[in-house]
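First, the structure itself, so that you have it in front of you.
All protein chains of the complex are present and in place, except for one that has been dropped.
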Amino acid sequence: MRAGVGALFVDPDMAAIWSGKALVANMLAFEAALARAEGRAGVIPPTAAEAIGDTCRVEDFDAPAIFREASVAGVPAIPLVRLLTEKVAEEGRGYVHWGATSQDAVDTALVLQMRAGIELLLRRLYSIGEVCAEVADQHRLTPMAGRTLLQQATPIPFGLKAARWLALITRQMRRLSEIQARSLVVQLGGAAGTLAALGDAGPRVVELLAEELGLSAPDLPWHAERDRIAEVAGALGIVGGAMSKIAQDLVLLAQTEVGEVTEAAGPSKGVSSTMPQKRNPVDATLARSSARLALGIVPVLLATMEQEHERAAGAWQTEWEALPRLFGYVSGAVTHVHGALTSLEVDRARVRANLDLTRGAVMAEALSMALARQLGRQEAHAIVRELVERATREDTSLEQSAANDERVRAVVNPEELAQIFTAERYFGSADLFIDRALAGFRTSSSVGATHDDIR
Amino acid sequence: MRAGVGALFVDPDMAAIWSGKALVANMLAFEAALARAEGRAGVIPPTAAEAIGDTCRVEDFDAPAIFREASVAGVPAIPLVRLLTEKVAEEGRGYVHWGATSQDAVDTALVLQMRAGIELLLRRLYSIGEVCAEVADQHRLTPMAGRTLLQQATPIPFGLKAARWLALITRQMRRLSEIQARSLVVQLGGAAGTLAALGDAGPRVVELLAEELGLSAPDLPWHAERDRIAEVAGALGIVGGAMSKIAQDLVLLAQTEVGEVTEAAGPSKGVSSTMPQKRNPVDATLARSSARLALGIVPVLLATMEQEHERAAGAWQTEWEALPRLFGYVSGAVTHVHGALTSLEVDRARVRANLDLTRGAVMAEALSMALARQLGRQEAHAIVRELVERATREDTSLEQSAANDERVRAVVNPEELAQIFTAERYFGSADLFIDRALAGFRTSSSVGATHDDIR
Amino acid sequence: MRAGVGALFVDPDMAAIWSGKALVANMLAFEAALARAEGRAGVIPPTAAEAIGDTCRVEDFDAPAIFREASVAGVPAIPLVRLLTEKVAEEGRGYVHWGATSQDAVDTALVLQMRAGIELLLRRLYSIGEVCAEVADQHRLTPMAGRTLLQQATPIPFGLKAARWLALITRQMRRLSEIQARSLVVQLGGAAGTLAALGDAGPRVVELLAEELGLSAPDLPWHAERDRIAEVAGALGIVGGAMSKIAQDLVLLAQTEVGEVTEAAGPSKGVSSTMPQKRNPVDATLARSSARLALGIVPVLLATMEQEHERAAGAWQTEWEALPRLFGYVSGAVTHVHGALTSLEVDRARVRANLDLTRGAVMAEALSMALARQLGRQEAHAIVRELVERATREDTSLEQSAANDERVRAVVNPEELAQIFTAERYFGSADLFIDRALAGFRTSSSVGATHDDIR
Partner (left out) sequence: MRAGVGALFVDPDMAAIWSGKALVANMLAFEAALARAEGRAGVIPPTAAEAIGDTCRVEDFDAPAIFREASVAGVPAIPLVRLLTEKVAEEGRGYVHWGATSQDAVDTALVLQMRAGIELLLRRLYSIGEVCAEVADQHRLTPMAGRTLLQQATPIPFGLKAARWLALITRQMRRLSEIQARSLVVQLGGAAGTLAALGDAGPRVVELLAEELGLSAPDLPWHAERDRIAEVAGALGIVGGAMSKIAQDLVLLAQTEVGEVTEAAGPSKGVSSTMPQKRNPVDATLARSSARLALGIVPVLLATMEQEHERAAGAWQTEWEALPRLFGYVSGAVTHVHGALTSLEVDRARVRANLDLTRGAVMAEALSMALARQLGRQEAHAIVRELVERATREDTSLEQSAANDERVRAVVNPEELAQIFTAERYFGSADLFIDRALAGFRTSSSVGATHDDIR
């Protein structure tokens, strides 16, 4: 459907949810539901409601023509309502769009699209969580260099890194679920938000409309108060940011000089047009791009909260394009992270070799803490720093350098020293943290556990 | 304290919460609480804990010197821990910062500042809510032109506009309270997030630390997973956007040609250096500026979610400056909106006069709906449009033009016509909406109801 | 071509320039020009160059398939080069893409698209300039309220407002022309930017390639130094901002309570689905939306300057989608501003009536300056402020109030007073400023003066 470069940054399922045709379909869903609600509330004749409902079939509408006309009319609901009215049978024709305003149709349609979009993201995130959970569990005991400011710090199990990705994803799933429950409400306010055209029946129609569409009903119309939209935007931006974090970790781990992970190559995946040896982390790379594109939209949707009076001249209309882009790019980020993780190959030998690269200096904190129990933190720290420098100078390991030092020998015996330099013994509470991350994901998994059809 | 132009965009109380001195105080609060927690957990001697706690007095530390050193060391916790260790009595000296890493101190301090900042915002928002509630209630029956795309649409009671501002504010209060409960958690992970330096005692120390500080304990350390920070940023951005919406409405209502509201002038408020007649909406203007500045920070804090491995080289450090700015500017927006609303003067005569400006055309929808019940929506719409044009052409009112039209007379009698053109009778469900907004605010008001000391 | 809501925010001509097919065509243009350049430089056989050039016909390539494959390969140049090689006749097949890297093809293609995009913008801006120039000239003597902080300040000729729009547009045309000359350079660096695969011939091939494509040659390859792209982005953002300024002025002037301009309604332009009397400023509204969308992309393209080493993993790829969006949305803003201005109807009576709204207070500065020549600025200012207040209190005009004041009478005689209150006599240097704006535009007009086909 998308013939261009956008295909690299947007999941096709998400593109379908936000297509022009889908917007038309959702506006029609609004008009049909409104008619039914008004029929049930006795505002319009039941036969009219039925006639309108019968006509709201997207196949009968020319979406591109609607958007061309919309660029003159200023809002897609206007040509849509005109066309719908023409098509509706005699008994319903006078009751189309009864008491509603264009914004009611467009906003509710957007809410329906947001609902579908969030559901898709939840399923995709769940799939990523599953992979992370597996990696976390499998690599509980794989010692890897923990890195701060991209410097080796102390060892961690690789499983903990995956567990933290998992906890991050779990929190996003929870946040999206909450927003879905709270922020996805119908819009029905009429011309200036009073529902005056519906007389006393307004609030009842709003309730029935919400019921028809399976959405919540808001306390008040919200034509120009867009905090709910902004909240969705913020949450999606955070999902994008989360994907960036994971994707960047993968790109860094895949560096030639680190080499701890690789995205499995397919027949044409990640190769270079000119360098025969290369294997590029394509999915992680495109995930980062998609996330950057997504993040660019969030401030647009925050700034559009500044909407004039009862309906904005510019800020509101911006959402029509910004929301599809935002959902699209976030879906691209999520899908590419999924692609990267599912094709991930871990090179345990390189993981281990990197940990040994500093000849024991990565265990400096372990040694320092062992000494600190008797010498105090600062003095222990000073001694170990001295030993690190000496080891470098004398081209030996930190363990050897420590073994030669009297101050060290006075505090730890050779066996203890050997244990201090065993990375697997310096994992602290990592195992518990991994368990917690797994448990948290399992608890939240109902959220996205529906069968997902990710390619 | 702030000698510069920043004073126009930041509430001084918020500036105090985020001052350099306050950051030092909060890092000291972390170190003291950590020592007490470790004392209680039996990780360090109780006397050491006490000695450390006794020394954590911000008055004894030279904050500017700490930040100067931090610009070389790379993180303010390093000089702070060094100075603290020097000052602590013999029995505690060896146990300062035990098992923690710099990021633990800085992050927890930031969380404490965010807590104080959110509390301040909640109080300020509550104060704004009170004013909006009063306006909403007072102006339930003041007919005002509802405006869409800055064109007069249909009448609304001015109270409804205020009620929608109020509902917007109430939702922000709720959102901030939720975030406070969910996202403000301590940080304690040690060098690379395993708490290895604390042996088995890590999770217990985390719990006690949280208890000491009155914060929640997270499942896992979160050194490089910053979604909670991003969520706070997003929520504050939404508060900023909400302030923009209200402030822009006020600026638009205060236009010379609209003239429905004015910010009451003080002796030197809102005057011009060159035009003696001017009365500028100063608070609303500065609120908009502050909100713009705030919104600029949100994408920075979303982008910083891309943090490398176990601690970032750049993205994390960015938060130290971005968070104070964000809280500062949002506070400025909130305080200026409060200033604008509390000094608001409403010119009822102008409100009424504006509504009459179109000679009844603002009631076109009311007429159209009255006709539609018999003629159908589209035909009624077409007739009324014709009448509007005729009224303009013949320089008469829409009511007169309608009264002269046979198709209208066939459907509505003169009495009905007079009622159709009575704005107050076309308020629909506005009264109910106002009630709901008031009730929603009252329900949520516990949140911010503490006495506020806003100037 | 764009079936969705994007049609409201993107000029179709610009969409065509940035379509997927156009990108393929431009990559083919690069490959053909490279072959010709290498043929001329003696790097590959002339027959090979010819064979390659003959095959670079976009009609023979399946663009959507290329982008689908690109989402796995990571870059569109890889499938393109593969397909091209397959199609090229025997004698050229071994020489396709000789010595180049994927990024060379993609970047040069983007530069070609940017060139076409900027040319289109220049033509559109020129068209806007022509309208502004006409308005500026026509309304040299139409007194309008100058407004600061949306309060009436002092009179200006409406022509001056248009002249300032014009000067703004003229500066954008100049800026874009400069960038076109300076920043649009070919990319050819080979795998890591050394052109090693071309031996000594590299720099010569770069020159010939540039010549073939009518672009400039850069000093050095720029695979990971993207300031030129960022400069284009910044300049387009400024164009977007300029469109916002004009569009917002129009929206404000079109308010029901101001009513000084209207966008001429077409049969379905700017009407409401529910309010028969409305005439919405559709083009100005959509211009503002398009500009907001455009501005959201600029920070994305600034942030992507952080590119790793010799080619980035994420930041570079982001440009492929961000640039088409940016050019697209800016084109939408420009086209809608053009639509708004060409259909503009000015209501001279309302312009005049608004100026009279304050009963002379808009002339307060004029009076103040007249007094100041004898009384000093501060005293004059104080007197006039007093007179403004008195006029309001006594429900009279400022002129009358001044005429009654002895201090005024002591300084100005009745004739002078009448002149002071004649708006047209208080235009200062406006006429000169209008002349300058017109002259500046005429001087720069060569830039965009080619026949434009805007609808």
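In order of appearance the chains are A, B and C, and numbering begins at 1 in each one.
Convention: contacts are C-beta pairs under 8 Å (C-beta built on N, C-alpha and C of every residue); 3 or more make two chains touch, one makes a residue touch a chain.
These numbers were taken from a predicted model, which means no experiment stands behind them.
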| item | value |
| --- | --- |
| Chains in view that touch the one left out, judged over the entire complex | A, B, C |
| Touch criterion as defined above, residue of C:312, C:340 or C:384 at the omitted chain | C:312 |
| Residue, one of C:177, C:216 or C:248, that touches the chain absent here | C:248 |
| Among B:88, B:144, B:293 or B:344, the residue in touch with the chain that has been omitted | B:293 |
| Residue among C:20, C:79 or C:202 touching the omitted chain | C:202 |
| Residues of chain A (touch criterion as defined above) contacting the omitted chain | 145, 147-154, 251-252, 254-258, 271-272, 274-281, 285, 299, 303, 354, 357-358, 361-362, 364-365, 368, 381-382, 384-385, 387-388, 398 |
| Residue numbers in chain B that touch the chain omitted from display | 2-9, 18-21, 23, 63-64, 67-79, 81, 97, 100-102, 190-191, 197, 247-248, 251, 266, 268-275, 280-282, 284-289, 292-293, 295-297, 299-300, 303-304, 313-315, 317-318, 320-322, 324-325 |
| Touch residues of chain C, complete complex, unshown partner | 74, 85, 93-99, 101, 103, 146-150, 153-156, 160-161, 163-165, 167-168, 171-172, 175, 190-200, 202-203, 219-228, 230-231, 234-235, 237-238, 240-242, 244-245, 248-249, 252, 288, 291, 295-296, 298-299, 302-313, 365-366, 369, 372, 375-379, 426-430, 432-433, 436-437, 440 |
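The definition used in the following text is that only the chains that are shown with their structure count from here on.
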| item | value |
| --- | --- |
| Separation of chain B from chain C, taking each centre as the mean of its C-alpha atoms, in whole Å | 33 |
| Junction residues of chain C, two or more chains touched | 251, 271-272, 274-275, 280-281, 285, 299, 303 |
